[in-house]
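Report on the following structure.
Note that one protein chain is taken out, while the other chains of the complex remain in position.
Chain nomenclature is as follows: A, B, C, D, E, F and G, assigned in order of appearance, with residue numbering initiated at 1 for each chain independently.
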Amino acid sequence: MRDAALERLLERFRAGEVDTDTVMQYIKKLPYDDLGFAKIDYHRGIRQGFAEVIYCASKTTEQVREIFRRLAERSDHVLATRANREMGMAVKDVVPKAQYHEVAGLITLGWKRTPESAAGEVAVVCAGTSDLPVAEEAAITAEIMGSSVTRVNDVGVAGLHRLLGELHRFEDARAVVVVAGMEGALASVVGGLIDKPVIAVPTSVGYGAAFGGLAALLGMLNSCASGVSVVNIDNGFGGGYAAHLIASQASAR
Amino acid sequence: MRDAALERLLERFRAGEVDTDTVMQYIKKLPYDDLGFAKIDYHRGIRQGFAEVIYCASKTTEQVREIFRRLAERSDHVLATRANREMGMAVKDVVPKAQYHEVAGLITLGWKRTPESAAGEVAVVCAGTSDLPVAEEAAITAEIMGSSVTRVNDVGVAGLHRLLGELHRFEDARAVVVVAGMEGALASVVGGLIDKPVIAVPTSVGYGAAFGGLAALLGMLNSCASGVSVVNIDNGFGGGYAAHLIASQASAR
Amino acid sequence: MRDAALERLLERFRAGEVDTDTVMQYIKKLPYDDLGFAKIDYHRGIRQGFAEVIYCASKTTEQVREIFRRLAERSDHVLATRANREMGMAVKDVVPKAQYHEVAGLITLGWKRTPESAAGEVAVVCAGTSDLPVAEEAAITAEIMGSSVTRVNDVGVAGLHRLLGELHRFEDARAVVVVAGMEGALASVVGGLIDKPVIAVPTSVGYGAAFGGLAALLGMLNSCASGVSVVNIDNGFGGGYAAHLIASQASAR
Amino acid sequence: MRDAALERLLERFRAGEVDTDTVMQYIKKLPYDDLGFAKIDYHRGIRQGFAEVIYCASKTTEQVREIFRRLAERSDHVLATRANREMGMAVKDVVPKAQYHEVAGLITLGWKRTPESAAGEVAVVCAGTSDLPVAEEAAITAEIMGSSVTRVNDVGVAGLHRLLGELHRFEDARAVVVVAGMEGALASVVGGLIDKPVIAVPTSVGYGAAFGGLAALLGMLNSCASGVSVVNIDNGFGGGYAAHLIASQASAR
Amino acid sequence: MRDAALERLLERFRAGEVDTDTVMQYIKKLPYDDLGFAKIDYHRGIRQGFAEVIYCASKTTEQVREIFRRLAERSDHVLATRANREMGMAVKDVVPKAQYHEVAGLITLGWKRTPESAAGEVAVVCAGTSDLPVAEEAAITAEIMGSSVTRVNDVGVAGLHRLLGELHRFEDARAVVVVAGMEGALASVVGGLIDKPVIAVPTSVGYGAAFGGLAALLGMLNSCASGVSVVNIDNGFGGGYAAHLIASQASAR
Amino acid sequence: MRDAALERLLERFRAGEVDTDTVMQYIKKLPYDDLGFAKIDYHRGIRQGFAEVIYCASKTTEQVREIFRRLAERSDHVLATRANREMGMAVKDVVPKAQYHEVAGLITLGWKRTPESAAGEVAVVCAGTSDLPVAEEAAITAEIMGSSVTRVNDVGVAGLHRLLGELHRFEDARAVVVVAGMEGALASVVGGLIDKPVIAVPTSVGYGAAFGGLAALLGMLNSCASGVSVVNIDNGFGGGYAAHLIASQASAR
Amino acid sequence: MRDAALERLLERFRAGEVDTDTVMQYIKKLPYDDLGFAKIDYHRGIRQGFAEVIYCASKTTEQVREIFRRLAERSDHVLATRANREMGMAVKDVVPKAQYHEVAGLITLGWKRTPESAAGEVAVVCAGTSDLPVAEEAAITAEIMGSSVTRVNDVGVAGLHRLLGELHRFEDARAVVVVAGMEGALASVVGGLIDKPVIAVPTSVGYGAAFGGLAALLGMLNSCASGVSVVNIDNGFGGGYAAHLIASQASAR
Partner (left out) sequence: MRDAALERLLERFRAGEVDTDTVMQYIKKLPYDDLGFAKIDYHRGIRQGFAEVIYCASKTTEQVREIFRRLAERSDHVLATRANREMGMAVKDVVPKAQYHEVAGLITLGWKRTPESAAGEVAVVCAGTSDLPVAEEAAITAEIMGSSVTRVNDVGVAGLHRLLGELHRFEDARAVVVVAGMEGALASVVGGLIDKPVIAVPTSVGYGAAFGGLAALLGMLNSCASGVSVVNIDNGFGGGYAAHLIASQASAR
């Protein structure tokens, strides 16, 4: 908000130096951001404890390092996704407290891993070890945003007993992220077993007619279980973010 | 649970008529449902106020009428989706309190429409009038499940001011369902404006290269806004159901 | 085999009327079918108890009636697939013992339904009631070919306990046909629970991004369970036929 | 099965120290795996002569070596698929009896190649030399699972006489795996010539509009011959596994 | 060619009334069609015995009748494709010698069917009876253009012996049109058996994953046999036309 | 703009009754539409001579009649697209000056057809008679928006001389709409011949592998000629609208 | 135009050495290019200030250098697209005034960047930094063709206020190029806000179900805003070229 300029105009208006029309015209023409739509402008960044997010995929190592450094100056929680090892090391040079997560391809500042024993508000359920990088991206995203997370790995439907044996660990979470490739059937099975919002993340794991995750994506969109919604292929960040938003509704009012 | 049989066996065991091995074997072989996994078996139906759901698309009018009648005997809330007018009339013959919703293709028992003035836990935001049937399916689904719903219609991105002017009505909902066809851009725009979970429902509205909703589906899956997840094309029920599950997490613990 | 002609030639050869070269040339030029490749020519039809099959989809009612009538004259088992009611009635006019199966769209002669109590060599497992026409097409096909069939209906993965509760009924079949639409996850779950050949039949049941059965097809092809193979969308006949062939290997040697 | 705990409870029950309700409750709450669903838990691994399978595609060389070593300690037959040469060598370092199959990308322990002269229970028929890696993956898979295998190579339909000349070698197998790329017509031709279950494996061999195996996949799914079912593109393991399951039904009862 | 005008100008030029520049300018500015590009303008219609072609699919019965009538006034051979019965009858009202071919959806004037006994320059080979309408469209097209045609029906690859038994009838044709739906394997098998140009016509016959002829189209494009080229799905006219062009090259010089 | 309220506030401010902060706060909270973004709110409708547009495809005849009637009260130019005959008649009942265009499926008020002789600012070039409905939709759209239009029909590339002969009629237009189905090659040929902005409109005309206009769409997007941009399949309105916008840039400053 | 030859013929004709027929025949057979269709032959290259364009993607560095050098000899404006650094350096060796633009992959001669302060005839609006290479390709193309360009970067719809805040900078351009990947919603939002021709350029930026730009492409083709047309994925050159053509219509008459 160009407070100064508008306030001066109002002073001049009150002083009779400008007429009503002039003030009305000025207001109508105010550039949008000048109106101080703080909610829009800063709506993601200004909330306490909410992480700033950098998408590294199309950036150089230098760009990532600089952006991370600047964000780290004004925020306690910073998240960089799709980062390679080189980017991770470069960031740690300038922000020593940052951590690099190789499996998930994330760089974090201010992240705290949920203790194994905790019953997480968010559960991240993963079909196979090949899906782990996407699952970790989801889990760490939810954690740095402020949710506690329960991780349940390697419970694909080809060995149903493993899933059933772990069910008690996550059926009370507020949101469940299901990460699976191939046919993605885990989303339907989990969605049929529990009464919680399920965010399904298809992965590109699979061969031939998996078509880079298309099979899992279509499978999850057509889930015969209610309450399942889907994010983009391999988009662990999106799944973790959505799950955190859901989990945080409980205390939002 | 075949209580009687197992209890009799235990009595005989206690009486020394059968040995430990026999009991162990019997237990191991119990059919799953005999173990009384009530949570699984009835997990959706037994909760108070939760509607029973009938999918009419592949059923005859007679089947729909009968199933609805039987469910209405044991439940105060029944929902039938993808019902045509004939099905609606047939149900009302046997369940006079049932209502038929022509636009949404729903038959409901026990449904209460949220008052216009209420700030709904769930918001259903709709791009154009062609998308209204899907939006109404979502809204009524959420309402009969127990959520209050704010409806915001005709706010497609081609007339951005309308959306911005209605934003205050739904930015405090706990979950927002965005229903849009064509390119589905409304999901991204809404997702960028508010910090709430957005469930995007692509519709098959559109011509030529809309390919029956594929364009909107892909658009929503690739949304540049975080926190957007997607359900199947024209799946208003799925969108409303997921949004209700999210909204109900607040009071779930 | 043009026995007569060849035998005459051989007689003339033995009589010294024609030389070796002439016989050799004659043999080399024999038309393929004249060589009596009975195995090829009649390889499907001549085995005892094996049904003749008519595909009605692209034929007129008159054609179906005539072909069925002629086949019924020389075979005890006849099967017509994709037949509508009119075709069924027309056939019964000329072959009174024929039966028309409305749900499955089949006309049969010589078909015997497997008794409910029998443990079938083939099991046909079906996800939902919408998939029943395809499942019945599979079951009746296997039965008329000579297999006994166990039918297991309405055990989709959204209600896992139902499937687990019925597992004992079909886990000893020699081949299991799994019929499912939407995401087709049932094939993976069944394939993970039993050690038998699974023939998966995707159906076109589903909306929007099911894309006419494509989602189920891709899901089944990408099944994370081993031992699952797939036939064409809605191809119940193909599934039942393949399962019968598998089941009949046991006694084939 | 936590035998000890349950047995102790039953002893106390028999001793009158706990009542029937307590035992009933305990049984109902038993974790799934505690019920000793050996069939589920170990259902693939515990049968004599059945190989353990490792999927190497998403694992490091170290992981493959370690998993193979541990499986080799408790099983005489181990199979690792999609293994590169480095993995093969690393496994041989710790399990000297293991073999690496370069063409097929497999590592095996306890594998015996079927003699050329044997009439295999499983036949693996291959269209061209480019399809050989997938065909070998199928053949070795079936062999290590316990089937004898007849290999028939380079009999694509462009030279039909070669296929016809080899037909006698495999028409008595109990299951036939047909491996073909490009248009995949071999599956239809073989399926039309023999009365055996055919498992078709499309390969990604081909250029341009083969679209990575899609043309062969669609061709095989639409086979005009009955009795053909299909597995994923390039999935030789899946084809060999399904064929072995079929072949083993003969002696299964 | 506006002969008169140009000739007058040249006369005036010769008479010295206009100068060279004027003539040069005039020539440069001649409208394209005025230059008498007869080859272009009439290149298809002016050759003796070559049919005029009307595509009826997007025309009204009245339009078809009128266009056919006018063409019949100046040509002995007229062909109308994709015509329904009503159009056929309407044309016969005004051109009594015209014939309507119901199976193929064609109206012809001046068509002579090739005698059964003749060895055609063009062969039309058809996989199944469902493909007959497309095959007849091809055959009649080639005939009315001037080729003699051999028809070979119902020789799909599922019964290979039938094809082999008919091979002698068409292996000497100058061009072979292969019409097949489902997986379209017939094109590859025929292409592998004979050394003639093969024009493959995929048909939309087939179910589910045939995707309206896509499976056959891709199969034919990826044919492992050399010398196969492909036209659009169900485009019998295109196949017959191309085959006629090929066959007519023999006498074209 | 709620002029009254804001002006009263400003008066009170000038009168010293409210302080600067109050005014500032009031301004910041003004609803978007209250700010009088006339450009946004009415940006399409308020310009003189610019038509109001109704999309009829998803509306009832009653809705179309009412909306048209109301728009006709406040505007001299109204356009309704995708209207059927019944809608056209219904509108003419209430707005007698309206015209219904059967071929193009349009209802217009205030439309004037460009005289044949005029050199239009916009040219609409059409490949075949089957594409005429889309071409007319484009031409009438541009005309009612205020452009003069040259129509060039039936100049598909299969008869190149016709196109070359008509080139002089449209090569001076300011924008050229090219309407073509099948392979859509006309866009490339026209784009290569003239130095004007070309808007290509693919149509769904074509069979088999035209896939409902996909072939033409992809062809036009990949045009080897520069200056070609593309709108949705069969979207004549979009093509005419874009061309009018381009043509009107000339006088826009 | 082979002026000499034709003129000589005309002289001989005037001299009575050849008759009218001979001249007529000669004229009819003139090769097309001999007729001096300068408009066609040189139609793109001969206009003052219009750049020559080289497409480098399929050329060697040597070819690019040579072609550029030769064009630079006869033209003041040369543009090479899809050039890598090595090509850029090689060209500068022989044409020292050439510039290489690394981000856009362009080599230019005679290019002048529009000053920041200028209100461009063409605006290039870009959703995110990942889309910048394509946007720069568009901007520089328009500039070297002769348009002035306003660049507006990083105004994706996820942060709507940024777009609204920059709107005044480009709403008066004559043509607006919108460059966006992911879901491409920016085209619809911009198209809804301004009354100018919008050329949408989808980019391949995005992951998973973006399918290499397909999602953005379909989104833009289905834009709910009128006046949006689309060019090929990542085709910045095409977008800039089309926009320049549009902008140049204003002064074209």
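The criterion applied here is as follows: a residue touches a chain if its C-beta (ideal position, glycine included) is under 8 Å from a C-beta of that chain, and two chains touch if they have at least 3 such contacts.
Since we're looking at a predicted model, the values are computed, not measured.
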*When the whole complex is taken into account, which chains on show are touched by the absent chain?*
C, D, E, F, G
*In the full complex, which of F:114, F:150, F:188 or F:248 touches the chain missing from this view?*
F:188
*Those residues of subunit C which, in the complete complex, touch the missing chain*: 1, 3, 6-7, 10-11, 13-14, 16, 20, 23-24, 27-28, 35-36
*Absent chain, residues of subunit E that touch it*: 40, 43-44, 47, 53, 174-175, 193-197, 199, 217, 221-222, 226-232, 237-239, 241-242, 245-247, 249-253
_Footprint left on subunit D by the chain that the document does not show_ = 129-130, 159-162, 164-165, 167-168, 205, 207-210
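Assume only the chains that are shown with their structure count from here on.
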*Reference interface C-E: repeating pair among B-D, E-G or A-G with over half of contacts shared*: A-G
_Approximate Å spacing (C-alpha centroids) for the pair subunit D, subunit E_ = 50
_Whole-Å separation of chain centres (CA-atom averages), subunit A against subunit E_ = 59
*Where subunit D touches two or more other chains, by residue*: 40, 193, 214, 217, 221-222, 226, 232
*asked:* Dump the list of chain pairs that touch, please.
replied: A-B, A-C, A-D, A-F, A-G, B-C, B-D, B-F, B-G, C-D, C-E, D-E, E-F, E-G, F-G
